[in-house]
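The complex appears here minus one protein chain, its other protein chains still in place.
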Amino acid sequence: MAPQGPWIALVGPGSDAAQSDLAHAEDAGAAVAEAGAVLVCGGLGGVMEAACRGARSRGGLTVGLLPGSYRADANGWVVVALPTGLGEARNALIVRCADALVAVGGGWGTLSEIALALRAGLPVVGVDTWQLARDGIAVDGVVGAADGRAAVEEAMRRLGHGAQPRVS
Amino acid sequence: MAPQGPWIALVGPGSDAAQSDLAHAEDAGAAVAEAGAVLVCGGLGGVMEAACRGARSRGGLTVGLLPGSYRADANGWVVVALPTGLGEARNALIVRCADALVAVGGGWGTLSEIALALRAGLPVVGVDTWQLARDGIAVDGVVGAADGRAAVEEAMRRLGHGAQPRVS
Amino acid sequence: MAPQGPWIALVGPGSDAAQSDLAHAEDAGAAVAEAGAVLVCGGLGGVMEAACRGARSRGGLTVGLLPGSYRADANGWVVVALPTGLGEARNALIVRCADALVAVGGGWGTLSEIALALRAGLPVVGVDTWQLARDGIAVDGVVGAADGRAAVEEAMRRLGHGAQPRVS
Partner (left out) sequence: MAPQGPWIALVGPGSDAAQSDLAHAEDAGAAVAEAGAVLVCGGLGGVMEAACRGARSRGGLTVGLLPGSYRADANGWVVVALPTGLGEARNALIVRCADALVAVGGGWGTLSEIALALRAGLPVVGVDTWQLARDGIAVDGVVGAADGRAAVEEAMRRLGHGAQPRVS
C-alpha cells in the first residue's frame, strides 16, 4: 500500500536556477519515480518544481516541506505539501526524511542540506553543485554525476538499488 | 493530481487508548477518506493507527508526522511517514498542516494539539475528549460530537464542506 | 559561575492578560529570582513581561524564547532573548528547557504549554488558569495556588527546593 522505495531528497535553487539545472532536475525527478522512490524537496519553485514535474510525469509521489505556513506556496506538482512554518530549519527535516540526497546546482540553502546529509551519513550525489575543500585539498563527500538521471542512479546504487534503505 | 480536499488532523492517545476510542477513530478515519480529505496524524499506534486503518479502508491518503527519527516507527497504515526527530514539538507541525482537528479520547499530548489548533483558529471537534473550563465556567472551543463519523462530518461542515479550506 | 538553580517556565497570556494576572506574574517572577531559579518564558508582553520585571527586580536571570525572528520583539526585562522563528512550535522548547511550569491566567497558547509540561512529567502549578476534566470528572495535573508567590513556592517544593532539578 505505502510506497516501498527509499526517499530521495532533491535539493537545489528556487528562483535563480540555471536552465541546465532545471533540465537536470526534471530528469532526476523522472528517474526517482521510475526507480519507485519517493521524491522529497522544499516544495517551492526552480529546481524543486522541475524535479516534482519530472516525478509526476512518471506517476511518482512528491512530498514538499515548505518553509512557510501556507500550503498554497507549494508548486503545482507537489502531491503532499506540508507547510512547516519553520523557515530554513525545515532543511533539517528534508534531510531527516531522506535516505539519500541529490543536489542540482545550488545556493547557500542547498549547501546547508548537503552538509546536513553528509553529517547524517547519507549518500550525497551532485550535479553542477558545490565543491568543498579544506586546506586547499578537496574533501570527499559529494559524489559528482554528469546529469540528473545519472545522479539518481548513483544514489540508488549506493542505497543497494533501494533494497536496503536506511529507514523504510 | 494532488488531493484537493482539506487536511483533517486526527489526534488521540497511542498506547493507552480505550476500545471505544479505537472504534471512533476508525470510523472517523473512514469518514475523512470518504469526504475526500487528507488524514494527518502523529503516525504511531492506538487512535492514530485505528484512524489510518479506517482511512485506508476507503482508499484515503494518510500522513504521519513521527516524533522520532525512524520511518519504521510509523504504523502500517501510514502512506506518507515523515520522521521529524522533533519529539513533542512535532505536535505543532501536525496542527500547522491541518485545516481542522478531530480529537478522540486523549491524554496530555492530545490536549496540547487541541490547544494549538484553537490558538490557530481551526475548527476543533472532539469525541470523549477534554472538557475545558476557567473559573468554573466551561469554555467554548472543542465542539462535542457523539461518535467518530459525526465528528468528521461536523469538522467538514465547519470548513464549508471542504469548499473553502484555509490553505489548500 | 552558571546559575545553579532549576529553570521555572512562567507562562500566561500576552496582550489580553487581566490586571490580577499581571500582579500574580510579577510576584511569581520575584519569587523565582529569590529562589535562585532561572525564569524562562515566551519573551513577549503581558504576563511574560510582568514576570520578567519581577525577576529582574530581584536580580534574577530571565530567558525569553521568542516565536518570531527578531530579538527586538522581546520585552525589556528579558536578559537573554532568543528569536527562534518557530512560531508556536517554540512552546515545546520553553517546556523542554524547564524543570517546572507555573501558569498564570492563560489562553490557548498557555494551555498548550501546560499540556506539554504534564506530558513531560514536570510539576505544573497554576493561578487562575485552566481547569481540566474528562467525562465530567476533574483531572489532576495542574496544582492550584492562591497567588503568584505561592505558585512558585509550590513548584520549588515539588522540585525538592531545587536540590534535585531534573536536568541541571
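Labels for the chains are A, B and C, by order of writing; each one numbers its residues from 1.
Criterion: a residue touches a chain if its C-beta (ideal position, glycine included) is under 8 Å from a C-beta of that chain, and two chains touch if they have at least 3 such contacts.
These figures come from a predicted structure and were not determined experimentally.
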item: Chain not shown: contacting residue from B:A31, B:A50, B:V63 or B:A89; value: B:A89
item: Residue numbers in chain B that touch the chain omitted from display; value: 69, 85-87, 89
item: Chain not shown, touching residues in chain A; value: 86-89, 91-93, 95-96, 107-109, 111-112, 114-116, 118-120, 128-136, 141
item: Interface with the unshown chain - residue positions in chain C; value: 1-3, 7, 38, 56, 61, 63, 65, 69-72, 76-86, 92-93, 96-97, 167-168
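Just so we're on the same page, only the chains that are shown with their structure count from here on.
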item: CA centroid of chain A to CA centroid of chain B, Å; value: 29
item: Residue list for chain C, restricted to those that touch at least two other chains; value: 86-87, 89
